[in-house]
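One chain of protein is taken out of this complex; the other chains stay put.
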Amino acid sequence: MRKRLYEVIEVADEKDNLSKFYDVFMMIVIVCSLVPIATKGVGLFSPIIDHVTAVIFIIDYLLRLVTADLKLKKGAKSFCLYPITPMAIIDLLSILPSIIAVSEALRILKVLRLLRTLKVFRVFKVIRYSKSISIIINVFKRQKESLLVVCGLAVGYILISALIVLSVEPETFPTFFDAVYWATVSLTTVGYGDIYPVSMAGKIITMCSTLFGIAIVALPAGIVTAGYMDELNKIRKEKVDKDGPEV
Amino acid sequence: MRKRLYEVIEVADEKDNLSKFYDVFMMIVIVCSLVPIATKGVGLFSPIIDHVTAVIFIIDYLLRLVTADLKLKKGAKSFCLYPITPMAIIDLLSILPSIIAVSEALRILKVLRLLRTLKVFRVFKVIRYSKSISIIINVFKRQKESLLVVCGLAVGYILISALIVLSVEPETFPTFFDAVYWATVSLTTVGYGDIYPVSMAGKIITMCSTLFGIAIVALPAGIVTAGYMDELNKIRKEKVDKDGPEV
Amino acid sequence: MRKRLYEVIEVADEKDNLSKFYDVFMMIVIVCSLVPIATKGVGLFSPIIDHVTAVIFIIDYLLRLVTADLKLKKGAKSFCLYPITPMAIIDLLSILPSIIAVSEALRILKVLRLLRTLKVFRVFKVIRYSKSISIIINVFKRQKESLLVVCGLAVGYILISALIVLSVEPETFPTFFDAVYWATVSLTTVGYGDIYPVSMAGKIITMCSTLFGIAIVALPAGIVTAGYMDELNKIRKEKVDKDGPEV
Partner (left out) sequence: MRKRLYEVIEVADEKDNLSKFYDVFMMIVIVCSLVPIATKGVGLFSPIIDHVTAVIFIIDYLLRLVTADLKLKKGAKSFCLYPITPMAIIDLLSILPSIIAVSEALRILKVLRLLRTLKVFRVFKVIRYSKSISIIINVFKRQKESLLVVCGLAVGYILISALIVLSVEPETFPTFFDAVYWATVSLTTVGYGDIYPVSMAGKIITMCSTLFGIAIVALPAGIVTAGYMDELNKIRKEKVDKDGPEV
């Protein structure tokens, strides 16, 4: 019977109706549990939703813990190992604020509930047989090394820009963090205008930094797009090879 | 005679001069009817234009209603069905504010007149034999599935960013709507600077969200551009296959 | 002798040293004449530079007028036709403010002097044998039709966005021009933050407009870049066909 439970909770089998129902049900619960966050707890039903979803999450957590040995396949040790897997930690942290009633002092922990939004990605289970999603995932896998290098380059460029502007205009940027924030907001071309250099030296650095930087910070976006088009063309070619040319 | 009327109003036949004249005439009327909106009703002729164009639109609406059976091809039922087709609803709503004189209380309905701007797309009738426009429409058709997925991804990313920032910095963002507005303005890199996080946690989330997000939110634009270039190359290749290589 | 003068002023012959010297000299004069504009007339030499460059421009204008028949090849009629060619009008307008001494009242005309900056493009004469510049010009020529359509689409989208936002939020946007300015600044993602919707309806329109609009407004940039890369690849292929494969 525990085996059946495991199948329902963890295994994503298209033919297993109960498993599919559980996935959809949990997705709805997750979305519902986000409503009190989105409404900031205002609304009559907010505390009720909060409590009901918390109870469901606790049961879900316990059920997953009970079937841990079937998932990790490490025998009795699994029950000790499971609570320290990343998803289990997120699960636990997202339940905690609901368990401990002192909500004011635990606002910080409450934030962690948002990590539960990561569970939203479970939605991809449902549509994982969609061609388009698998293409995007493929792009990220294939371009993984390029994306890592290019993101590293972007982060490095941001840090160096921040350092230079910090030392040129220490009055405007109280801390290194502010300088990094400025560099990120500028190089992504968001430019809120809440923080910007006011001295001539700072402005010159801003100009040089943005002119050269947007090419570097735009690279990841470009690679993802180009990789996506590449993947699409490849699939079309394979189709043509198989089915003959389309008219 | 009703058949001829239908041909003039609805069918876009290049050889039918009266039909072409009607299209051009309606286009001019539509553009004229926008002038009072653009000038905010200021100007001597604004009310006159308003009334004249309204009368023309009412006649146009009635003529279309009268020839509805020829368009929908469902016999007498067409006359009941036509008023609930999307374009007919827009037509009706755009006339309404002109019919009912109480303009102040109906400001909201007046907004609907703008839906009439959709009629501006009728201009494409005239140039629908243009190669370039048909290419762009082709791109949207071919990449429809990709664009839907990618737009869904972008919207999902925006909603999650909004949720996270809302729970981290509830003081800055009064409602969930404000957070979504902030996320959209930030991830499209517009960055007005009317709303932005002020706490350290909020700023960190802004940095992470924009750095990863611009790649996702820029994908639709990239797909449209790449698809457009693809289509252009395909057409050129076909041309070369037909006409032999250009020098 | 007038023929020789014409060769020196108008014909760009690589072997003719005097012609080349004249081009370089005029370029220096043009750049110098911009200095008083850049320094806002402050500086000891500003009025002197202003007068000297004005005299040179007047002589240049007269010389061109005298050799007009050699350029337009229409006999005596050329002397009447030349002053109404676009470049001649710009030349005349750029001289005018210097001739008429009442500078305060002619500030508006002074602006026209900036049209002279168009003369800066004469710099391309010197580097017109550069491969890269000719590639970019080729791209604009080849993609001319696409660029026109795409720019038309972008302008149309901006105008429709402006109309909608104007009618939804007339308090924020005093005139149609303000709405167009807002739409342009938003859709190009500049987002100064000097003007933005404050009502909920206005914000919703901003979000929809930017999310869909950046793809459309980014198309011209994408076409130019893609066309440029296309052209580069074509040139490389031709090179390979001629010289055999590079290692």
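Letters A, B and C mark the chains as written, and numbering starts fresh at 1 in each.
In the analysis below, a residue touches a chain if its C-beta (ideal position, glycine included) is under 8 Å from a C-beta of that chain, and two chains touch if they have at least 3 such contacts.
Since this is a predicted model, take the numbers as computed values, not measurements.
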Displayed partners of the chain not shown (whole complex): A, B, C
Residue in contact with the excluded chain [from C:Ile9, C:Ala154, C:Val168 or C:Ile205]: C:Ala154
Touching residue (missing chain; options A:Met1, A:Val42, A:Ile84 or A:Leu211): A:Leu211
For chain A, residues in touch with the removed chain: 145-146, 148-150, 153, 156, 160, 163-164, 166-168, 170, 175-176, 186, 189-193, 196, 198, 200-201, 203, 206-207, 210-211, 214-216, 218-219, 222-223, 226-227, 230
Footprint left on chain C by the chain that the document does not show: 34, 37-40, 110-111, 113-114, 117, 120, 130-133, 135-136, 151, 154-155, 177, 180-181, 184-185, 188-194, 217-218, 220-222, 224-226, 228-229, 232-233
Touching residues (missing chain, whole complex) on chain B: 189, 191-193
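We adopt the following convention: only the chains that are shown with their structure count from here on.
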Fitted rotation between chain A and its twin chain B in degrees, CA, nearest 5: 90
Chain A and chain C, separation of their C-alpha mean positions in angstrom: 45
Contacts with two or more other chains, residues of chain C listed in rising order: 189, 191-193
